[in-house]
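Reading through the structure tokens given below for one structure.
Here the complex is missing one protein chain, while the rest keep their positions.
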Amino acid sequence: MFRRLQPDDSSATIYFDGRAIRCRPGESVAAALLAAGVDRFRTTPVGGAGRMPYCMIGVCFDCLVEIDGQADRQACLVPVADGMTVRSQDGTGRFGIQ
Amino acid sequence: MTHLQRESCELAIVGGGPAGLAAATLAAELGVETVLFDEQSAPGGQVYRNVEANAPRHDALAAILGGDYAGGLALVRAFRASGAAYEPESAVWQVAASGKVGVSRGGRAYLTRAQRVVLATGAMERPVPVPGWTLPGVMGAGAVQTLMKASGIVPDRPVVLAGCGPLLYLVAVQLVRANAPLVAVVDTSAATLAGTVRAALPLLPAFAGDLAKGLSWIATLKARRIPIHKGSRLVVEGTGRVEAVTFDSGGRRVRIATSLLLLHEGVIPNNQVTTSLRCKHVWNVAQAAWRPETDPFGATSSARVAVAGDGAGIGGARAAVHRGRLAALDAAFRLGRIGRDERDARARPERTALAREARLRAFLDRVYRPAEAVRPLDDDTLACRCEEVSAGELRGLIAEGFTDLNQLKSFSRCGMGQCQGRMCAGTVGRILAEGLATDMAAVGHYRLRIPVKPLPLAELAELGHADRNDKPVLEVADGDPSQRI
Partner (left out) sequence: MTRTDVIVIGGGIHGCCTALHLARRGLKPIVLEKNTVGRHASGVNAGGVRQLMRHTAEIPLSMAAMDAWERLDALLGPELAANCNFVGGVGQIGIAESAQELAWCRERVAEMRALGYDFEELIDADELKRLVPSVADICRGGIVSRRDGHANPFRTTQSFRLRAEQLGARILERTRVTGLEQGDGGWTVTTDRGTFGADIVVNCGGAWAWQAGAMVGEHFPKSHFASTLMVTSRMPHFIDPVVIGIDRVLSFKQTEAGTVVIGGGILGDPDLDAETAETVSDRMMESAATVYEFFPILRQATIVRTWAGLEALMPDVIPVIGPSRVASGLWHAFGFSGHGFQLGPIVGSVIADLIVDGVSPLPIAAFSPTRFTAEGKLRPPAQ
């Protein structure tokens, strides 16, 4: 869906639903996921519909994912950190509740 | 990570775009102890997003983004040199009328007491609730521009831009420069080319450069043979993700297959904070948006709070700089750093420049009416993306006798989700206004309260600098009745 203009500055790795994704340190988790072709960040709690970011500026909340175990994080506002674990947020999100 | 948690400051500025940067720079120069809270990790706002990293580059990205963008670097450098404190990655979740600002940074929340607050929260793209707009693959045009600026990421699959406004064409040209597979532009504005030219003529002497730039964008698209359709009644098609967009054009229905659809119907003020403060707002008919009522310095009806930049009504990046400086002058005056005469004298050139910008803005407002975003919604289109409330459901409630925006919210849950009504307030208001055969000014806005950004319970439990003794005493004979409710 997207490509990087400079593919070679991807020196960090995050894990999205178990898959390793190379990304640029300091960029947002949302940008890293979109660059890696992810088009389903979460499913909605009411209808179970897939969503991906709409606004990229912290307004729409359709980029909500679970980051390092914490649900409801806005992927477009959180910078990537090497080794970060990201999960798509299904429905309400898990909030540590099984 | 631990951060300095400021207990107080003289001037708190919320937002690091042109208005916030200009306000902070001037206020600090005038000796005001200034702190700028920015949700982003580097100054620049959305318009100059990541400009410190990008502007010095002489590569493909710099060429794609263009000279106006690089011009933001001077603003950021002046801010960096000004002595104003910068708090990045800091979400402001409260601005109280008392000046108490709630901040969340690095997983910790704290309150800081500001004597004056300048909100420079800027604009957001107007939500465009067309059928299918929630499908993955549908984004704001500005969202893709943000991806370019922040991460050097561009679309590499078929993309269609649809909507109206100058940003639509700027993004189109940037996509072309980036060799993104732009399939078509669908222009939804009602204005005709002849009408636009007529409206632009009086502006030619003063704004020849701006108008020429706009024409050059269209020329670039023509040269690259990008089809520009006049279109209306957009529908997004797809199962699970966008597959095509259809629209009416020249008396027939056109269908264009695409994997990315970028919608844009102009921008609207980001006024969550002023709404939560119950500042007086007015419905701006020309811009089809609410804006807080302000005096010439940006002061709102809330005694300690001013708004600068697009948050006080869309004026654009150049105007935002002047509006930021005006707010800073007023803050310095109120805080005793300069006298009234000095404030007014220094305000004069800013006002002159602002008046000039206002003429261009009036032209843009007239030409780029957000037609597609203000037409009535189909019943099954989602008005509220978070809680998935459709236009039809809301119309049903209105038919049942609901007459109030907050009643609709309380009953249907529209506006109750994580976005806190940012994405649906205007749409639900429009549905209610239609249903009651009245105007937006009459139906008002959602009643918003803190937190104006969702806040983790854990951060609230450990809130720094909260006044632990701030609890009113209830005069009752036995126990605390508020406890068991």
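Going in written order, the chains are labelled A and B, and every chain counts its residues from 1.
In this text, a residue touches a chain if its C-beta (ideal position, glycine included) is under 8 Å from a C-beta of that chain, and two chains touch if they have at least 3 such contacts.
Just so we're clear, the structure is a prediction, and the values are computed from it rather than from any experiment.
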Mind listing the chain A residues that contact the chain we can't see here? 45, 69-72, 91-97
Considering the entire assembly, which residues of chain B contact the chain that has been omitted? 94, 96-97, 100, 102, 111, 278, 400-401, 403-404, 406-407, 410-411, 413, 416-418, 420, 447, 449-451, 454-458, 460-463, 466-468, 470-472, 474-485
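Keep this in mind: only the chains that are shown with their structure count from here on.
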When the centre of a chain is set as the mean of its C-alpha atoms, what distance in Å lies between chain A and chain B? 22
Of all residues in chain A, those that touch chain B in their complex: 1-6, 24, 26-28, 31-32, 34-35, 39-40, 44, 46-47, 49-62, 64, 70, 72, 77, 79
Contact set on chain B toward chain A in their complex: 39-41, 46, 59-61, 64, 89, 91, 124-125, 127, 134, 136-140, 142-144, 146-147, 150-157, 178, 240-241, 259-260, 270, 385-388, 417-419, 422-423, 453-454, 456
